[in-house]
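One protein chain is absent from this view; the other protein chains keep their places.
After this line comes subunit A, so read on.
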Amino acid sequence: MSSALDEEASISIPSLAFVAVLGYFIYRYFFSSSPGSGTDGSQTFSSRSAGLRFTPAQVDQIAQMFPQLNRRDIMWDLHRNRGSVQATTERVLMGRGLDPAPPSFQPPISFMTTTTSSLPSSPLTLAASKPSPPDLITRYNLQSKVNSKGKEREEETPPPGWASSKEARQRMLQRRREEMILAARRKLEEKDAAGTPATAPPSTS
């Protein structure tokens, strides 16, 4: 009986050691694999998109050439022609258009946005590096009208209507645009003048 106990004890000590060693390795396995999860993640990502036969760069390339196309359709076409930008381009240029992607076609979300539209993640640096767009006065060449507007302020707004000649229509539209901008500027200036009577509104009487 005592020998049986001895035997039991002698078995359990090595087995305990074995379990401990095994446990250590299991622990190490999980522990050491967790810092590498970054690469793990990208592996699962690439394996998920491995079924796709194109790259986001190719999608962007076509989307830039043909901004009217739907990104999903571009991806679907690229997927079917194994990432041939040329084939897709030709297809569009031939006027055949792209087939709509079936609902079952689910490219990774990251493919859906252009590389340029991923910029909002760093809007501050972008705003700093990008020169701000020209103001409306510069954009529509209204400097002269801003300065000499006193006399023509009443007669500007063109009446709604349709002119028969292309040039007349174009002029009408342009006048409408200009008047919208100038009116907005005038209003803001008037508000400024009313709000702060001490400072005279700039450059106008």
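Methods note: a residue touches a chain if its C-beta (ideal position, glycine included) is under 8 Å from a C-beta of that chain, and two chains touch if they have at least 3 such contacts; residues count from 1.
To be clear about the criterion, contacts and distances are computed from a predicted model.
A.B. asks: Hey, which one's the missing chain according to UniProt: "Mediator of RNA polymerase II transcription subunit 17", "Pescadillo homolog", "Cytosolic iron-sulfur assembly component 2B" or "Ubiquitin-conjugating enzyme E2 2"?
C.D. replies: For the chain not displayed, UniProt's protein name is "Ubiquitin-conjugating enzyme E2 2".
A.B. asks: Which listed residue, A:51, A:160 or A:195, touches the chain dropped from view?
C.D. replies: The missing chain is touched by A:160.
A.B. asks: In the complete assembly, which of A:17, A:57 or A:180 touches the absent chain?
C.D. replies: A:180
A.B. asks: Applying the definition given at the start, please give the residues of subunit A touching the unseen chain.
C.D. replies: Looking at subunit A, the ones touching the missing chain are residues 67-70, 72, 95, 97, 100, 103, 106, 116-117, 119-121, 123-124, 126-127, 132-133, 135-139, 146, 160-162, 166, 169-170, 172-173, 176-177, 180-181, 184-185, 187-189, 191-192, 202.
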